[in-house]
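There's a structure below that I have some questions on.
With one protein chain held back, the other chains of the complex are shown just where they sit.
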Amino acid sequence: MKHRYLPMTEQDQTEMLATVGAKSVEDLFADIPASVRYNGVLPMSGALDEPSMLRHMHRLADRNADADRFTSFLGAGIYDHHIPVVINHVISRSEFYTAYTPYQPEISQGELQAIFEFQSYICELTGMKVANASMYDGATALAEAAALASGATKRKRIVVSRTVHPEAREIVRTSARGLNLEVVEVGFRDGVTDLDELKKTIDDNTAAVLVQTPNFFGCIEDIRVIEPLIHEKKGLLVMSVNPLSLGLLESPGVLGADVVVGDAQPLGIPTSLGGPTCGFFAVTEALMRRIPGRIVGQTVDRNGKRGFVLTLQAREQHIRREKATSNICSNQALLALCASVYMSVMGKSGMQEVSLQNMRKAHYAAGRFPAGSPAFTAPFFNEFVVKLPGPADVHKVNAMLLKAGYIGGYDLGTDYPELKGHMLVAVTERRTKDEIDGFVREWEASAI
Amino acid sequence: MKPEKALIFELSHPGRVAYSLTECDVPQIEPASVIPEGMLRSKPAELPEVYEVDVIRHYTELSRRNFGIDNGFYPLGSCTMKYNPKINEDVARFPGFAKIHPYQPEESIQGALELLYTLQNDLAALTGMDQVTLQPAAGAHGEWTGLMLIRAYHESRGEKRTKVIVPDSSHGTNPASATVAGFETITIPSNERGLVDLNALRAVVGSDTAALMLTNPNTLGLFEQQIEQIAQIVHDAGGLLYYDGANSNAIMGITRPGDMGFDVVHLNLHKTMSTPHGGGGPGAGPVGVKSKLVPFLPKPIVGRREDGTYFWDTDRPQSIGRVKAYYGNFGILVRAYTYIRTYGPEGLRRVSENAVLNANYMMHRLAPYFEVPYPGVCKHEFVLSGKRLKTFGVRTLDVAKRLLDFGYHPPTVYFPLNVEECIMIEPTETESKETMDGFIDTMIQIVKEAETDPQLVLNAPYTTVVNRLDEATAARKPVLNCSC
Partner (left out) sequence: MSEVRDNLYYSEEHEWALPAGGQIVRIGITDYAQCQLGDIVFVELPELGSTVVGGDSVGSIESVKTVSELYTPVSGKVVRVNDTLIDAPEAVNSDPYEAGWILEVEIEGSVEEAVGKLLTPERYRAVSD
């Protein structure tokens, strides 16, 4: 069998077997008992040559409605933002993408410096003191934040607002089961966390309050009111944020957060059916040694030259084994690199401008919907909720929008029975006035 | 040696831009007119101000200070650093895969769903399992998911089983995953041949045993020949067997965890299925299970209707819930699917055969110069001990650093923990005999240097952009970002 990734010729094989002192390749598997051997050909998809493979993959890809051919108003955690073209060029450098974790710092300074810069970017954006090298995604980062809060406060109760992304809440619950934590949910009023209920729910055993802002409905939570409620009880304030909104909205550091998490997808990462993305995780200085995952630090070499290393490694799971408080042993380095390049490209003024455009376009769009459609009056960023008239069904409306070339908004009835017939609409800087006008026209035609 | 590389922040010149946004064509409302002042940013984030050439040159220079598989041989044991095919990268970037949204209507992502459905089935066939979830984002995430499934299974039978058994050669993630899944870990010693000691296993199994976690071949590169007896001991006690798929590159098409008696398995697609490690991620750690555990799988999985259409199967009342937002690392799954179809089942078998022959060849050529703690046939990787060099004052770490000067990524060192001065080598199937010979000759040369001129090895590396770094100061006085 000849294959373009396999260099072993028949002559190589003969010579190597002679060195090993084996008669055949089969001899090398003699230690596997016959009773567990697989005989025959596995019932898997067959091999394709390169031209056929490309044709096959094009056929599969063409059966998906992508955001180049369709106009998307779908967000709910994953957004259709413009991705500067330089990002793909940087992450396509195989010195980055074919490298393992930078365990040999002398030949990994590029990756280590890139992560150090990522940590610096996240700290700058969130206003926090310490950030790690990234996590699987925003949702698992939130679950890790809950675990951190429980460890730091030695308390077992986690309070989560129902305005947090439903999937993130689900993951917090799944992981809380493993750690034997109690998760209590707090409802919402007019699109934001019900503050009276929150106040009543926080007690002396509460490790943390988990809030998201802008929240799942796109509304901005009033953190200045929430912060004292939890800090009075000596619990931690965990904020999940959309990093792109921080070009416009106040930084969590200024608002008094102890832990800040989020998903870096809006920062130059393709939507890719929701993954891979990249979670970020930032904390106050007091929590530095409790932060999960990898961290890169600056140091010097034997000649006094600046260099970077993985540091605070003793916290990591593979060292602590059963004493570990997290089992994460990787980061999303390549996607953190996307986010870093994005922030390098946007810079100080670009981050403000893109954030502003999202807010303005979303507000323009919200104003185009028929009076009475917007469901909430709370301030919002680039996403808002509209109520469909009467008996209209979000699923059906989206099917009609798709035929007209639009990817419609998220059906909130899926997760919130009380919001049946409500659609979450996202408007990014990629949308033009014409697209927005066309979408609203089609929405009205489909829904009414 | 190269000079220090500036941070991107140090390149900033106020007034420069590298972005290009569409002119805003909707009314330019003031933020304060719709958002209360207290919620608006009081001070902009101090991001660097550079232009596009700065960005490209900066990251190009960083890439030149990094070593990937495309730069050279990367025999990092237990990490399966095989060639990352370029076609995988190309197809994952097709707009039909890269620019689709997880919440789009099912009818608008039928191609993606078909790919996932086929991949679920292919991985089930490869591992001998009945169903697969593609959600977990990494190997450790897969382990934790698998253990949560085991926990749910026992609980559904009204049993409270609290202990997970691991061998002392296991990777540190195994006990860590067990802990965060709410289990207590029991570590059992290996026998003199580096394999599970059946008596030690018998001594700890009982009515509180939830599972045994095992890699096979194990982290020493040895096949657990008594796997069937091991399985019986654990199953007789009512426990389940968990297969850590880190070492699957040795066995594809040759033997399957399902046939060995395992109930749950995770695969590392970033190892066995060639998806790039990305400098530390993203990866993917799908989990396969036997039928009795299927009801507990994370939701959703991908189903196929009789009419040939595909759907998200979310109606799974006994599911442990979600473990990852959306549906896992789809972009990685596209690459893995492409890889599998590049080989087909017979090709994958050849991959494992070549990986194993390569490892045995390297072990035999290096054996005269190092100690081989577990002689005999190895699978896809093997361990050496560098303890003989300690008499010259040279340690395994020094050998690793000296290898850098010859353009090689060093093997894994100091793991597994039960081998003194351990060197763990995994060549993979994509390396040629000439490449391996070159590496072997270099290792022999370094041994001779250690014997005759140890200082030469102790001061290495000489050719890298930085010398050995002060890790103690980095951890004592952490500088973790440039604004400190």
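Assorted remarks:
Order of writing sets the labels: A and B. Residues in every chain begin at 1.
The rule is short, and it goes like this: contacts are C-beta pairs under 8 Å (C-beta built on N, C-alpha and C of every residue); 3 or more make two chains touch, one makes a residue touch a chain.
Note that the structure is predicted; figures quoted are calculated from it, not measured.
Remark: the omitted chain is touched by one listed residue; of B:25, B:52, B:168 or B:471 this is B:471. Check A:13, A:88 or A:313 against the missing chain and you find that the one touching it is A:313. Looking at A:156, A:289 or A:368, the residue that reaches the missing chain in the full complex is A:289. Counting over the whole complex, subunit B has residues 471-472, 475-476 touching the chain that is not drawn.
Hidden from this view is one chain, which touches subunit A at 289, 313-315, 319-320, 323.
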